[in-house]
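Missing here is one protein chain; the remaining ones are kept as they sit in the complex.
Chain lettering (A, B, C and D) follows the sequence in which the chains are written, and residue indices restart at 1 in each chain.
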Amino acid sequence: MSNIYQPDLMTITKIIQEAPGIKTFHLKFQDENVASNFSFQTGQFGEYSAFGAGESTFCIASSPTRPDHIECCFREVGKVTTALANLTEGDTIGFRGPYGNTFPLDDWRGKNLIFIGGGIALPPLRSVIWNCLDLREQDGRFGHISIVYGARSVQDLVYKREIEEWNQMENVTMVKTVDPGGETDDWDGHIGFVPHVLENDFKPDPENTVAIVCGPPIMIKFTFEALERLGFKQEQMVTTLENRMKCGLGKCGRCNIGSTYVCIDGPVFTATELAALPQEF
Amino acid sequence: MKTATLNKSDLGKCIDLLVQADLRVIAPRLQPRLDEDGPDAIDVLTFTEVDSGEGHQVGEGLLPLNGVKEFLFAKHEPLFAYEKRGKKIEIIPVHHEYPQTVIIGVRPCDAASIASLESVFSDANAGFEDPFFTERRSRTTFITYSCTAPDASCFCTSVNLSPDSAKGSDLHLTEIGDGRLHVEVISKAGEAVAKQLQDLLEGEGDQAAREKAGAEVSEKLTRIRDSAPIMDWLMDTANFDDEMWQRLGEKCIGCGACTFACPTCHCFDIVDENKGSKGYRVKFWDSCQFDHFTLHASGHNPRDWQYKRYRNRFNCKFKIYPEKFETPGCVGCGRCIRACPVNLDITEYMAEVAHKAANPSAMKADQDSE
Amino acid sequence: MIEEIRNQARQLLENGEVDVVIGYAEGSDPSRTTPIFVRKAEDVEKLIYDSRCINSLPIYLNKRHEYTRKGWKKSAIIGKGCDIRAIVQLIAENQLKRDEVYILGVPCEGVVSHPDKWDGSLHDGNRASKCTGCDVMTPHETDFFPGEKPEVDRSKPYEVTSPKVANLMELELDKRFAFWRTDFDRCFKCYACREVCPHCSCNVCITDETTPSWIDPAAHKKGIFSWHLTRAMHLVGRCTGCGECTRACPMDIQVDLFNQRMKEVVQESYSYKPGYSLEDKHPLITYKVDDREDFIK
Amino acid sequence: MAKIGVFVCQCGNNIARTVDTAEVAKYCSEQDGVVHVEDYKFMCSAPGQEMFKKAIKEKGLDACIVSACSPKMHEATFRNAAEAAGLNPFKVEIANIREQCSWVHDDKEVGTVKSKDLTKMMIERIKFNKPLERYVMPLTKRALIVGGGIAGIQAALDLAQAGVDVHIVEREPSLGGNMARLSETFPTLDCSQCIMTPRMVEVQNHPLITVHAYAELEQLSGFIGNFRARIRQKAKFVIDDLCTGCGECWEKCPFSTESEFEMGLVKRPIIYIPFPQAVPTVPVIDKTECPKILKDKCGLCADVCGPDCIDFTQQDEIKEIDFGAIIVATGFQLMPNVYREYGGWRPPHMTPKKLTAKMRKALPRSDAGRLVDVINGLEFERLASASGPTGGQIRRPSDGKIPEIVVFIACVGSRDCNKGVEYCSKICCMYTAKHTMLYQHAVHHGKSYVFYMDIRAGGKGYEEFINRAQDEGAQYVRGRVSRLTKKGDRILVKGADTLTGQAVDVEADMVVLATAMVPQGDSEQVAQTLGIGYDKHGFFSEQHPKLMPVESSTGGIFLAGACQSVKDIPETVSQASATAAKVLALFSKDEMMRDPEVAIVDQEKCMNCWDCVTVCPYLAIERVELKDRNGNFRKWAAYVNPGLCQGCGICNTACRSKSIELMGYTNEQVYAQITAFGGDII
Partner (left out) sequence: MGKKIEIHDFEPKIMAFVCKWCTYSGADLAGTSRMDYSPNVRMIRLPCSGRIDPQFMIKAFEQGADGVFVSGCHPGDCHYNEGNYYARRRNTTFRQLLDFNGIDIERIEFSWISAAEAIKWTEVIDAFTDKVRELGRHPQYNDDIVDPYAQFLVQKKQESA
């Protein structure tokens, strides 16, 4: 009998301090069998355990096109994340997953993509960004790729090196912004909230474009509104939700929005799907 | 379907036989009481593991306080143990050796609830099977017993069940007068149990008497609602923000008694219980009525008001279950009504919704005029 | 009596003196009543009061119900004596300000111990044990009281302990333990006892604490024991004896016996009764140099 | 996971004898989070500490356990070493395997197992140790002295001579206190005024000392190093700066009332200085008696005043001054009630007008039944004082007759919890002996009797002094006096001699009661104003009876003199100097370092029941309003002032919502220790 609640063990191979209180883990399965049978798609999430503290839900922040390890990125807020943050390289954590649905990459063929993220919500986007960049490299299946990313202040920006990398890339437009008051003297990006910068400074063309939004609920709401004003249609807007979860298996009953379980039916939703749901997220 | 009759007075012997057959038997029983407890004292009827038929309350009283839920979906379930050794961790699986169990004296509503739980925990739900539930389920036989006297809080007929329903049952007993019971074998497991009891079973049952008895009890139910329009009304997202949710739900104090007493509520939480460098992960009941249930780490809470939590519970019973699992989420046992300290009554919600569903324009006008 | 209360409530609402009147209304079946928030003067007719009104309404005054209380600057509340004790205790603990609440006191003859025991009248067979020897049937702290308030001598310790406490104390230790073990076996930690308690007002309950997890949240024996011990310990010298915890328990565990016992202990040891003075400090945060220490080596 | 280093010390053979340290080290190395283990002969030695530092640096340890002797011995040593190696000192814990294992258990196996457990418990605990930073607090280098008696004067001079800015608040119009009342002092019989007044003048003239005479401390806020005092300068109706102290006014004043300084033995004018040598020599007008102020009649003093410094419109003035430390020297009074018990009629030296109407009524008003010639020690001092009302002649108050027979009764009100206080007032034996001598010197033919319980004369030259008194004619009778009654113009003293077992009746011309020393009547109120502890008698409590006898329970407030307990002058002076030394030590740094092991509040969790505020012995917890981003009130919450917190953790336990954590002893740390205990010991 297999126990769906029992995690597989993974070793932390590398830890990167992204920002104060935010860390990235590189993880590898300890069991070869598990490693060889494991696969995931972008957008999916997992349950990470710090033994002795419990489990916490984060998306898989790495791209399935780079399968040698998986990454997760989290902020130290609760008991589990604090316990995770106290781990060092070489330590063991538990992993269950992958769970949930994926970004509909096939639907995006031939389209321009805009990734819009705020704060700690870049990790889920990072997975799909690299996935799309890698796929575009392979067969040019996507058009132009833009990334709009904002955080409260410069030091809260995560993946600073990759932001620079994307900034340097040709045919990638990187728009970075910080909230007013969060800038430093040498800040070369925008200043303002993400929806505002998007609408007033970046002004993307909705034509043949898909916008992928990730962030806190309030940001998603305002960004969708901004996009609609720019002429985006609901089916052109995709987001991923991060409701509180315990099991990730559609059983523990806390991530539901109406009869939609974010852990099974999500976490990726189009704006159309969201609009059909009760407004309780 | 095989039928037979059984003397009601032989129920104790039935239990004895089952115990002798090395089965774990769970039957309703009164909890022991101290003498002269004063006027507060009340009889406490619960399903308990018994080792003989003595003092059983099968067919007596109405509903035991606990449903049969806790015998399948344990209120506390260790998932596995672990031990930390430096950087390494060893996971020690839990051994599942659940005894073959018979639960006797289950009321039809409780029996029906098992199907609802099964739909959540079986692999039919997104392909994930809760091994603890399904293992227990496969080793448990339910002997149900038709209700003879519903109380004021019962409303099973409102959710398409009846006091004599055999849904979810393996072996079904109905009183047909003269101290006789009509016995129906519903499933294979029931047949196996019936075999153990065959010395006590006699001839054929009396189908007509059984139906008559059932119908008589149904008529005694006072809370009769039509649940059919409820789901349709709930499906309309606009109604999600209807004024009734707050009006009816504001007195809710979020105690969670309804969810814990409910035979179909299945929410749980998982934590690690740690002792130094080892411990175990445990799954235990939780409730959607608690404020931190949906609280995000960021401090955002999608269900910040208590009435929203109760709205979720109502939706869960009448929309999510039917829509997602195609089973009713409510079996009309009335435990939540009895348990509620502030008399929040799910049937009032049902009535309100049914009324709104029946008179959409009238309600609209009402609101406009306000 | 209720007419006078209704009139006063109507006046308060009409004058805009209070935003809401918290009271009792008929419940969904004849033996039950339910809390009601009356916001409009015309709705005061819904208010009732009789021996079925068991609920302790002050729990709605607790800060925990901040969302329900949103927009209530001042509320009027119908209070029987024991509830007013709870209100007083809330004020003493700074969970409520005296001027935020208008107390409509009711003369109380006792309440029924359980709705199921209601047979149309109150008598010795169904009166809650907390009402025996109650000294606040004429409430002590009110803004409005129908009729004249008779003088009541409240200096003596009140005797409202359930006979069951004495029964239990007479048992041998292991029998007493066995009694609780059977009761606690039923507990599934729904925390209804916590949520109905007018005095549980922490933003984060100690049992929801994870750093550290004081009480194992799972409903196993240790977790259940620890929870009930902690709950009782937190209420030492604060519990005003409304008995709601027992009534709310869906498993009919008599958790308030703990509180009643502790009330006895506090009264014996420190001659303290909670809920009578707005300035009270409960006995665990005060001390006397010559407190009893007969158990200390 | 944490990188923990464990250092097991053998302590020569002290630990190694009954603890297998190698085994302990091996066990620790297997523990979760432990990356480095040492087993060494003397961890506290210089090479041991070097090894400790090296390991921290090279292995990048983020926490260290030293399994060695009691933390009382070397916690500071290793914390300092850690700090030197760049590790936060509060990430070092000591597992006590010497005092708790090797020295108390003979069996090596037992000692080893217990050592493992203790170390393991610490390993689990230290995972939750937070790096703590010491608080740096600003420091106001100005001291406030409450009370201008000998204690206050001594402390002020000591501090000022060391260059500290000092303020003295004295509620009477002059410095001097009780000592100024004394005639001569034991055991040398030198004149009190003679040694006192020069010091008072020195205070007055010292540039660093500011005297606030006729002023009271009204409120004190802040904490050690940062107090703010609200001082009420009571209206003197005389302009300080203009007054020359010529004395015209008080000599001309036509009205009079009982003199407080003279214990009511004589009258004083309404505009007055308490005694001729008063410092400052600025008179004050008693506004409760002055007809000009009460009824707008008279005003003679203003007419005669040359510099024109009388101002009847003067108001009380409030001064707010910052201080870094406070010395409380409010002194004592003689027990008022016992005095009445023995038939005396005068209230305590604070004069009847300060009594309530009810008390006034209770006092005998007429001659009937009152014993005018029963006086207390301080009154006797005034009678014996050369500057006193009788010019040093001992005359009894009723008729001015020189008393032929004087009875001195010791222990009046002391050592008897039924009639007074249970403690010994300590100085009475000595001053009674002194009184007999003063009396014998003044009235050579007089006869003095002393009724006493025991003679307590532990001090340099004290026992000799008692002997001398006896030699000089005082008759000591061991026994108590049962009652005093009036007999003609004499007082019949009914007593007993417990040594002979016989009743002793003496007809005395005058009776002097050696009344118990008690704190000032308002000492509890003062203690509450200052936020310091006091005992059931009203004496201020010292921080520790043995080791911190001059510190009050609140940091930065020190106690000098009889306000803390009964004392004679030398003791008072030495304590006063001790407080000065404490203040100087506090002021020796430019800013204050505070131990970070203080309580902090999780203000979001706080449910503001203020239980913590109630229990805090140091008044360190404040109620603060939390605001949202827009500055609107959001909620109340407790805040622990780290300057005041002493780290006892009482609030932590009292907090039901567990929103207070005592740094260094957090719930998680203790919890980890408990769980480690349960987890591995089988």
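One rule holds in what follows: a contact is a pair of C-beta atoms (placed from the backbone, for glycine too) under 8 Å apart; a residue touches a chain by one contact, two chains touch by 3 or more.
For clarity, every value in this text was computed on a predicted model and none was experimentally measured.
Of the candidate positions C:R32, C:K80, C:K117 or C:H220, contact with the hidden chain is made by C:H220. Of the candidate positions D:V24, D:A63, D:A82 or D:M121, contact with the unshown chain belongs to D:M121.
Although one chain is not drawn, the whole complex shows that of D:A76, D:V104, D:L294 or D:I318 it is D:V104 that touches it. Touching the omitted chain from chain C are residues 165, 168-169, 171, 173-181, 206, 214, 216, 220-222, 225-226, 228-230, 232-233, 236-237, 257-258, 261-262, 265-266, 269-270, 283-289, 291-293, 295-297. Residues 70-72, 96, 98-101, 103-107, 110-111, 113-114, 117-118, 121, 533, 541, 543-545, 553, 597, 615, 617-618, 646-650, 652-654, 662, 665, 667, 670-671, 673-675, 677-679, 681 of chain D touch the missing chain (whole complex, contact as defined above).
Rule of thumb we're sticking to: only the chains that are shown with their structure count from here on.
The mean-CA centres of chain C and chain D are about 45 angstrom from one another, to the nearest whole unit.
In chain A, the residues touching two or more other chains are 54, 78, 91. Counting only residues that touch two or more partner chains, chain C has 204, 210-211, 213. Put simply, chain C touches chain B in their complex at residues 27-29, 31-37, 55, 59-60, 65, 67-68, 113-114, 116-117, 124-129, 162-164, 167-168, 171, 179, 182-183, 186, 188-192, 194-196, 204, 208, 210, 213, 216-220, 223, 243-244, 246-252, 254. Looking at the complex, you find that chain B touches chain C at residues 31-32, 34-42, 44, 46, 65-66, 70, 75-76, 152-153, 222, 250-251, 253-261, 269, 271, 273, 282-285, 287, 290, 292, 304-306, 335, 337-339, 341-345, 347-348. Listed in rising order, the residues of chain C touching chain A in the complex are 210-211, 213.
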